[in-house]
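The complex is shown incomplete by one protein chain, all other protein chains being positioned as in the whole.
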Amino acid sequence: MAIAEEIPRRDETGVSVVVRFCGDSGDGVQLAGNRFTFDAVRAGNDVATFPEFPAEIRAPAGSTAGVSAFQVQFGDHRVYTHGDEADVLVAMNPAALTTNLAHLKAGGILIADTGAFGRKALAQAGYRDNPLDDFDPHRARLVGVDMTAMVLEALGGFDMKRREALKSRNFFALGVVYWMFGRGEDEMLQWIGKKFARSDTVRQANTAAFKTGMAWAETTELMAFERPVADTVAAGERTITGNEALSLGLMAAAALADLELVVGCYPITPASDILHYLSNERDNGVVAIQAEDEIAAIGMALGASYGGAIGVTATSGPGMALKSETLGLAVSLELPLVVVDVQRAGPSTGMPTRAEQADANIALAGRSGEAPVPVVAARSPADCFHAAIAAARIAVEHMTPVVLLSDAALANSAEPWSTPELADIAPIRVPRARAPAGGAKWLPYARDARLVRSWAVPGTPGLQHRIGGLEKLDGTGEISYDGANHERMTDLRERKVAVIGERLDDAIEVYGELSGRLLMVSWGGTYGAVRQAVCDARQLGHAVSHLHLRWLNPMDDSIGDIARGFDRVLVAELNRGQVLERLRARFLVDARGLSMMAGRPFGRRELHNAIVKALNS
Amino acid sequence: MAIAEEIPRRDETGVSVVVRFCGDSGDGVQLAGNRFTFDAVRAGNDVATFPEFPAEIRAPAGSTAGVSAFQVQFGDHRVYTHGDEADVLVAMNPAALTTNLAHLKAGGILIADTGAFGRKALAQAGYRDNPLDDFDPHRARLVGVDMTAMVLEALGGFDMKRREALKSRNFFALGVVYWMFGRGEDEMLQWIGKKFARSDTVRQANTAAFKTGMAWAETTELMAFERPVADTVAAGERTITGNEALSLGLMAAAALADLELVVGCYPITPASDILHYLSNERDNGVVAIQAEDEIAAIGMALGASYGGAIGVTATSGPGMALKSETLGLAVSLELPLVVVDVQRAGPSTGMPTRAEQADANIALAGRSGEAPVPVVAARSPADCFHAAIAAARIAVEHMTPVVLLSDAALANSAEPWSTPELADIAPIRVPRARAPAGGAKWLPYARDARLVRSWAVPGTPGLQHRIGGLEKLDGTGEISYDGANHERMTDLRERKVAVIGERLDDAIEVYGELSGRLLMVSWGGTYGAVRQAVCDARQLGHAVSHLHLRWLNPMDDSIGDIARGFDRVLVAELNRGQVLERLRARFLVDARGLSMMAGRPFGRRELHNAIVKALNS
Amino acid sequence: MNNPGTELAATERTLSRKDYQTDNDVRWCPGCGDYAILAQFHKMLAAIGARKEEHVIVSGIGCSSRFPYYVDCYGLHGIHGRAPAIATGLKVANPDLTVWVVTGDGDGLSIGASHLLHALRRNVDIKVLLFNNRIYGLTKGQFSPTSPRGLPTRSSPAGNTDDPVRPLDFAVTAGASFVARAIDTDTTRLQDIFIAAASHRGSVFVEILQNCPIFLDGVFDALRDERGRVDLVDGEPMEFAGKVLGRNERGRLESFDTGHHRALIHDVTDRDTARQLAAIDDSSGLPFPFGILYREERAAQHEAVAGKGRLDIPGMQRRLSASSRVRRQTP
Partner (left out) sequence: MNNPGTELAATERTLSRKDYQTDNDVRWCPGCGDYAILAQFHKMLAAIGARKEEHVIVSGIGCSSRFPYYVDCYGLHGIHGRAPAIATGLKVANPDLTVWVVTGDGDGLSIGASHLLHALRRNVDIKVLLFNNRIYGLTKGQFSPTSPRGLPTRSSPAGNTDDPVRPLDFAVTAGASFVARAIDTDTTRLQDIFIAAASHRGSVFVEILQNCPIFLDGVFDALRDERGRVDLVDGEPMEFAGKVLGRNERGRLESFDTGHHRALIHDVTDRDTARQLAAIDDSSGLPFPFGILYREERAAQHEAVAGKGRLDIPGMQRRLSASSRVRRQTP
C-alpha cells in the first residue's frame, strides 16, 4: 500500500461564491440550480452542489414540507464543499424563505419574489406578517422583485393558463442571477431552445421570462457580483452526480474487464437512480433487473457473477441489512460481486433522503461468522466513477464480494466532469480457470500466489464442479466438517482480503506533512469538507495534515505509523465513531472522534472550529 | 456495574474421569451417555457433557459419516469442561473407533464390541485389518467384548428380530461402565421400567442386556475405576442442556414480568430445539409460532412485544443475518424483544452442527445506521436459564431489543441442574404507560431518568399513538427530519443502552487477583475452559486471573481498569478476535487474541499451553 | 388528540368520523386516491362505533403505508413488506384487538408476498387493505408487480416486461377467508366492504384500486365505467351494463345478455366461482368484479395457537419443579 504525500497546491485559495435557490417543489429550483451550475462549469469554475428535496411524499404546494432547495458553491480554485452559508439566497415563496433564511450569510443578498408573498402563502408558511415588509437590512440586503407579476405580464401574449405561465418564474430568477454573475445569455437561450424543443409555448415562455429577468436586473442596476474567474483548475465539460458517475463507473469496469454487467436492484432512496440510469443502458449491453426485493436482487447479482458476468446490486441501509446473508454466501463461494450502499440516515427507515455514514459497521461486520469483505468508499460525486471501477477491479481480480459505500449527499450532489480516457485505466484481469496441463485435475478452490481461486464459468467444458455455502475442503471444495480445515479456510479467507492491501495505491492519501500537531482523518464523503478545513487551517499556519482513507478494509499498517506521528488524531465521520473504533483497535492510537449525525455533510466552519479546539486542547 | 472478585475455592481440585461413548447413529450412544451422566449427577458428581452428532443427513449405517459420540467428564469437584481426552472410550463399531480413537488418552481404557468388527464393517471404516487384533498395549488397555454375540444370546428367548435385539447393545455397554464406576443397578432398572413402559419386549430386552453387561464386567474382574465421590459440590437433581435451560429461562422471565411469552421461530440448527421445547408449553400459556422464515419470525416477535407480550425469536447465524432489518426497527421503536442467536460455525451455511462464537460482530454491529443493542452471552448450559432471564429483564425494563448469544456446544451439552427458586429472583418491572395526571398529554417518546420510554399497549384507552421506523421527534414521536433532533435521538439511543451498564451486577466477574502477570478474558461458552485452565495455572503458582464478560454491550469502563492491572491480556474466543477488537478500541489496552476456529470448544490443554506461552513471552 | 382526559370522555359519546382524524398533516399528493380511502375508513370507524383503543393499523412502507399516521387509533408504521408478520404477532399476543394491515402493491406483493401469502393461508385474523396503484409511488415511479405489461417507468424505460400479478387471484389461492375489491372513488362499496371486513373473523384481503395521479394517472379509468365493472351482490345475478356474467359450456366465464339461463347468481361462499372471478385481468375481455368475492368461516389462527392460561410465578415454579421431578431425559 503506497502513501501519497500530496503537496498542497496553490489552487486552493481564491474567490468563491455560494448561491442557494429555494422554492416549492413545483417551482423548478432544482432545474435552475443545475443550469446555473452547468454554466459556471462551462465558464471554467470548479463547483460543488447540494440539492435538498422534500421528504418523500409530495406535500401540498406552498407548505414548508414541500420546499425544495439547491445550493452551489463555485469558484476560481478548487471547491471542496457546497459551502456553509449562501452569499445569495433566491426564495420563490414564503415557505422557502422561512425554512432557508438560516442558510443565508449575515449581510448576504436575499432575492425574493414579492408577488408570491400573498396572505394565504404567508399563512401556510406560518408568518403572521410579511417578513419582507420591514426586513432588517443588517440581516441581509433584500432584493424584492415581483417575479409573479412580471412573468405574467411578459407572458401575457402567450396562450397559457396563469398556473402554467407561473412555471417560468424560475427562468426569471435565473435571468437575474445570470446577470449578477455575468453568465452568458446566448448559452442559456440555446439550451432553452434545445431542452424545450417539443413545445413552442414553453420554449418561448421560458425565453421571455429569462430575458425579462436579465433586463430587470440590468435596469434596476442590481449590483453585479465580484465574479469568480476560471483559473488553473481544469473545469469539466459538464457536471455529474454521484449516482450517475457510479453507474458509468460500473459500466466502464465491465468494459475494462470485457465482461457483461448484470445489475439486480430493488428501488430504494437514495440508490434508485443507479437502477434508473442502468436500465437505460440496455443498448450498451447492460442487463438491469428490478428484483422483487433486496434479497432477490443480490441473489440475481450473485447468480450472474457465477455465470461469468460482473454482478452488481445497489441499495441503501435497510436493503443492506437484507443482503447480509447472501453476502456471506458470496464470501464462502469466493465469487466477484459489487454491493453498492448509498448510505442514508438510520437506523431503520430513518431519514431516507438524508446523508449519513453509519453503514460502515454493517459493511465491515454485518455478517454471521467470519466473513471478511473489502470495503471502499467514494469521496466525491465524480470520484464515484473511479470508486466503482476500483470496487469491480478488486471483486474480479480477487474473486471476492466488495462493498462500495456512497451516501445520499454524494449521490445527488454534482461536480465538474470531463470524459475519462479508458485507455489510461489499467484493464481488469479476469482470473479465468483453465484446464490444467497434463490431464491434472482442476480444483475449484486451488489458489494463486495472491490466494485467489480461479473462475470456471458454467458452460466451460471439462471444468464442471459444485460449490456451496457449507464449509469446503481447501483445494477441492468438497464439503468438509474437519476442524483443522475450517481453521485453515478461515485463515485463507482472512489473508486473501488482507493481501489486497499490498496493491492498493490509492488506499491512503496524506495531504500535508507526515507528522505534526493534528491529523484529521476522513473517509468517503467527508473528504471534501475535511480537506477544505485542513486547507483553511494550514493557511493560518497550523501544523495540520489530512489523511483520507479510501479503503476501510483492508487497512494498511502504515496508517498506524502515520497516526503515531501526530500529537492528536481526529476522525471525522457522519456516525458515532465506527471507523474510529477500527483505527483505535487496530493501531492502539488514541484517536478521537468528530461525529455528526444531522443528516447532512459537515460544514467548513464546524470543522474549522473542531480543528482549532483540538489544537488548543 | 459491580466487579465481583471471586475467591478461588477449595472445590476446584479432586478426582475426575472422562468417558466417551461412540457408535453409529443407530446405536443409541446419546441415550447411553445421557443416562450415565444422569446417574453421575444423582451420585453427587458435577458433570459437563459434549455430544457430537453426525452432519445433518443420516449417513449409511456403519459409515464414518454416521458416527455419533457423547463425552462426559464427571468429578467430585467443580467440573468446567467435558475434558480434553477420554479415560475410557466405548466404541460400538469400527467406524466409531477410527474416528474417535484420537480422543482416548494414552494409556486409557478402550472398550470395544469385538462382534461388530466384521469384514464389511471394517471395510466401511477404511480398515484393511482388524485394529483390535494386535492392539498396541502402550496406546491403551483394550477391553474387547463380543457385545453382539452376548446380547443376541441373552435375548435369545425374546420374540425379536436380530436387528431389533442388537438395539440393546448400548445397555450392555452401560452395564459394563456402571459396574466400573460402581453406579447403582437399581436406579437403572427402575428407569428402564418407566422409560420403556409401553413395550414389554423392549423393556425386558434392555434390562437383560444391562444385567448381562454388569455381570460380564464383574465375572471378568474388569478393574473397577477409582470412583469419584460426591464432595461439597451441590450436585443437581438432573442435568439440563443449554437449549432447554434457555427455554425455561424465557418462560421464567415471562412469569417474573407477569407477561405473556410469544415466540416466533423458524427452524434452524442448532436453535430449533428452543422452538420444540416451547411448542410443548402451550398448556403453560406459551404461544409458539413457526413462521415462514426468519424475517417473519422476528416480525411476529416484535408485533407481539408491541401487543404487550415478551416477544422472542431464536435462530442461528444465517437467520441472524436475515433479522437485521427488523432488529433495526425494534431499536427505533424502542420495544422489548429478545433475539436468541445459538451460534454455529460460519460464514454462510458453514458447519451447522459445530460451535463457534463468530456472531459477536453481527450482534453488536450488524445493523444499518447507529442501532445500539445490548448483548448478553450465556456461559454454560445451566447458565442459559439465567442469561435468558437477564436478557428479558433488560429488554422489558429498558424497552429495548436484546441479543442473547448461546452456541452449538452450550445448546446440546448438559450440566447438573437443580430447580431454581423464582422467589429468589427479582421480579421484572414493566414500564407501563399511565395516562398522566391533570389531563396532560402522554408522550410516547418521553423518558424516565434511565431514558426508558413507557409502554402503551394497544387496547389501553386514551393512549392511542403512532410509532414507526422513520426518525421521530424526541418526546412526541412524530416524524421528524430535523437534523438537530436526529443528533439528539441518536445520542439518546446510545446513552439509553450505556446506562444499562450501571445496573448490571453480573457484567464482570474476576477470578483471582485484580492485577498480575496475565489476565485471561472469556465471554460466553469459553467460560468453562478458561476457568479450568486458569485454575490449573494458579495451582502451579502462576499469577493468572480470569475475567469473564457476561455482557458484550454495554461494557463498563472498569474492564479497562482491570485489564491495565496486568502485564498481559489474552482474550480467548472461538472467532478471529471480534470481542478483542472492541476491548482494544474501547480501552486502548494491548490485549491479544487467543483464537480458535475448529468448530469445537477450547480444550484444557490448549489453553494451558497458551497461558504458559503468554507467561513466558 | 392524545389527551387521555378528553379521550376517555369522548369514547362515551358517539364519535363522528372527524374524531378519528389525527393532528398530522396528510402528506399525499393533491388528487391522490388515498384521500378517498382514508375518508371512508374514518367513516367506517364512526359507523361501527369503534373504540379507538381497540383498533390498530400496521403498515409497511410506501405512500399507502403512511395511513396509520392519519387515523386516531393505535398505529405502527413498520418496514417494507413485513406488516403481515408484525400484525400476526400482535394479534396472537392481544387477540381482543381489531388489527388492520395497510399495504401497497409493492409492499404487499413484491417484497412482502411471502408473508402475505402465509398470513392469508393461516387465516390470521387481520384485515389486509392493499392499495393497488399499479406503481411504486413513494420511490417515485418504478413498475410494481401489478404494473401493466409494457408500461414504461423509470426502471423500465423500454416497457415493463413482466406479466402482472392478479391480487385477488393471489389471495383466493393463498386461502384468504374474505376477499373483496373496491376502487378509491366508489365510496359506498368501500364503506360496505370496510364494515363487513371489520366484523369478519379471519384473514381479510381487500384490493383497493387507487389512482396515483403523479405516476400512473387514470390507469383505472376504464373500470370506473359501468361496462368495465361488475358489482357483485350476494344472491343477485352478476349484472353489468345491460349484460350478465355467466359460465359457458366449457366452464369459462363469459358475458351473456341479461336473463340468460347461464347467468351466474353471486354466492360469496362459492370458492370455485370466486377463483374464476379473481382471475379476470387486463387480457380477459371481461368486466372486473367489485364487492365481496368470497367469504368463509374457518378457525382463525390466534384461536388455534392460543396458549392456555398465563404464566405466573407459582405456575412457573410448579413447571420447574415438575421438570426436575420427572427427571426427563435430555433428548
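Residue numbering begins at 1 within each chain, and the chains themselves are lettered A, B and C in the order written.
Here is the rule we go by: contacts are C-beta pairs under 8 Å (C-beta built on N, C-alpha and C of every residue); 3 or more make two chains touch, one makes a residue touch a chain.
Note that the structure is predicted; figures quoted are calculated from it, not measured.
Judged over the whole assembly, touch between the missing chain and the shown ones holds for A, B, C.
Contact with the chain not shown here comes from a single listed residue; of A:M188, A:A291 or A:A585, that residue is A:A291. Here one chain is not drawn; of B:E292, B:D383 or B:D536, the residue touching it is B:E292. The omitted chain makes contact with just one of the residues A:I111, A:V202 or A:A254: A:A254. In the full complex, chain C touches the hidden chain at residues 110-114, 117-118, 121-123, 145, 161-163, 165-166, 169-170, 173, 175, 247, 250-252, 272-273, 275-276, 279, 299, 301, 304-305. On the side of chain B, the interface with the absent chain consists of residues 55-61, 63, 65, 265-269, 272, 275-276, 279-280, 282, 288, 290, 292-294, 318, 348-349, using the contact rule stated above.
Taking the whole complex into account, chain A touches the unshown chain at residues 31, 34-35, 38, 195, 237-241, 244, 248, 251-252, 254-256, 258, 260-262, 264, 273, 281-289, 291-293, 295-297, 299-309, 311, 325-326, 329, 333, 414, 417-423, 427, 435-436, 439-443, 457-470, 478-479.
As a working rule, only the chains that are shown with their structure count from here on.
Averaging C-alpha coordinates per chain places the centre of chain A 46 Å away from that of chain B. Counting partners per residue, chain B has 325, 329, 333, 468-470, 479 as the residues that reach two or more other chains.
Contact with two or more other chains is made by residues 61, 77, 79 of chain C.
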